[in-house]
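Entry: subunit A
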Amino acid sequence: MRDLLGSHLLTVLVFLPTAAAALLLLFPERRAREAKGFALAASVLELALSLPLWSRFDLASGTFQFVERADWIPSLGISYTVGIDGISLLLLLLTTLLTPVSLLYSLTHVEKSVRAFSIAFLVLETGVVGTLVALDLALFYVFWEVMLVPMYFIIGIWGGGRRIYAAMKFFLFTMAGSLLMFLAILYLAIRHRAVTGGWSFLLSDLARLTYPTMAIQTVLFLAFALAFAIKVPVFPLHTWLPDAHTEAPTAGSIILAGILLKLGVYGYLRFALPLFPDSAMRYAPWLGVLGVIGVIYGAFVAYAQKDMKRLVAYSSVSHLGLVVIGIGAFTSVAMTGSVLQMINHGLSTGALFLLVGVLYERSHTRDIADYGGIAGVVPVTTALFLVATFSSIGLPGLNGFVGEFLILLGTWTSPHRWWAVAAATGVILSAIYMLSLVQRVFWNPLTREENRRLPEIRPSELVAAMALVALMVWIGVRPNDFLDRLRPSIEEVRRSVATRKAAETRSVAVPLPSEARP
Partner candidate 1 sequence: MTAARLAFDAAAGVAIIFACVMVVHRNPVKSVLALVVSFFALAVTYVLLSAPLIAAVQVIVYAGAILVLFLFVLMLLNVPEEARRGSGHPIQNFLASVAIVVFAAALLAVFRAYGGIASQPAGDWKADVADVARLVFSEHLLSFEALSVLLLAALVGAFTLARRESRS
Partner candidate 2 sequence: MIVGGIPLGDVLLASGALFVIGIAGALLRRNAISIFLSVELMMNAANLAVLGYAAALHNLEGQVVVFFVIAIAAAEAAVGLAIFVALFRHTETIDVNRINLLKW
Partner candidate 3 sequence: MTPSFLSFGPDELAACGPEIVLAAAGCLVVLLDAFAPSSRRWLATLSLAAIAVSAWFLLAAPSGVTFSGRYETSTLTVAVGLFAAATAAIAVLVAKPYLQRTGQERGEFYALLLWGHLGVSLMMRGIDLLVVFIGLETLSLSFYVLAAFFRGIQASSEAGLKYFLTGAFASAFTLYGIALLFGKAGSVRIAALSRPDLAGDPLVALALLFLLVGFGFKMSLAPFHAWAPDVYQGMPTPAVAYLSVAPKGASVIVLYRVLSAVFQTGMPDRFGTALAALAILSMSLGNVVALAQRDIKRLLAYSGIAHMGYVTIALAVFGREALAAVIVYFFAYLVSNAGAFAAVAALYRDETKPHPVGLLAGEGRRTPFPSSVLALCLFSLAGIPATAGFIGKFFVFKAAIEKGLYALAIIGVINSLVSIGYYLKVVYVLYMREPVGEERPPSLSPADRLALGICAAGILALGVFPSGLWDLARRAAASLPFAP
């Protein structure tokens, strides 16, 4: 046991939820509460087990830690290789945190076929964790796709009115992206065989490949980028997100917005950049532009929404746009900010969805017009919602500010200064749409009588929300605890690109954005 947790911690983390799900199958269908409790316990255990990663993480090194390797399909060099660096560490912890939060929230809300719900959630957690730790492209792809299935069910079974459409849209969009990536992965492995004579799907091996022509590299890069861009989602590919987020059950929305979106950016950082440095650099400007569009467009559309969840969903488009800008700017400050901002967005949007859910479960409407003036009725909910709002509009002292500030500053010091200018308007826009949401929901005269009897947030929900709020404050006040873990990994990514580019002889030279030194 000791050794298991010692040297196979990641494996345990990956498969513990599935094991729990398998056990859940033994529960009789009608023992709903027990099933919920068990699932929650499992996810909490997972969280507990994931904490050592934080403490035992070696701050000095930017390379992968806790690495495990085992053959999977030896004849093709496909292996079960897992490991984490700072980036995956934070996202992993975010996952292990948000899952129990969602389950805790769901304790009092999901009624329909609870056992299946819990199972779906645990399987989903396995998928996400696996995606975050996989260092072998085949393994990564498997987990990447496995996530879809439980999410499809979560949206489709426990979702809202147009859940079927939303679930289908979610599935097809994501699939459409990843299938081409699948072919690209195969090509890479085959290329590796052609060059070295041996099969391998290891990131570390494939990242050493050179490509016959720039065009091929570009095509492969685009295949990867498409998959990730849809997941993020980047501007014109985002339309699955509002539907999915809106129709999904609250817990599902939390996971979707909190984690799944991040995997797009994560994949880009982890795979697209090291594998295709030239193309990545060449197309980074486009990425940035799309990010800028996303920030502004998302904000505008969010403002126009009449449905609370939709509004929050579109705000995600805007926030993720900012993250994308940071990646595109490619300065270490901006990239660090982007990764941190992913965590922030996970917390703030997670909290927002949770609280929206709290309201929805009580009044069964998400229509903003049905609320107004309830601040006096549900002060605690209001307070929490305000905190989440301020976190999401980047108020200093809370987490959102640090991320936004780093991204904007880093972008400003990159060659693409005007992105920062354009993106900074998000500072204004986010205030506009979020505050008008707050005003229309919690403030203004209380017009609807039924809202006077709106029950206050339940303890379980409160605990779930407080956990998020606490982290918001922590990151806002002591961001270095997190940045220290990110810094080396980000540098590693940048270095890998830089060195690769140096190695590439035939490739067109695209200068790396340099930090502006005074």
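Keep in mind how these were chosen: all candidates are chains of the complex that A comes from, given by their letters.
Note that a residue touches a chain if its C-beta (ideal position, glycine included) is under 8 Å from a C-beta of that chain, and two chains touch if they have at least 3 such contacts; residues count from 1.
These figures come from a predicted structure and were not determined experimentally.
> Name the candidate, out of 1, 2 or 3, that touches subunit A somewhere in the complex.
By the stated definition of touch, the match is candidate 3.
> Mind pulling up the subunit A residues that touch candidate 3 in the complex?
Where subunit A meets candidate 3, its residues are 29, 71-76, 113, 141-146, 148-149, 152-153, 156-157, 163-164, 167-168, 171-172, 175-176, 179-180, 182-183, 186-187, 189-190.
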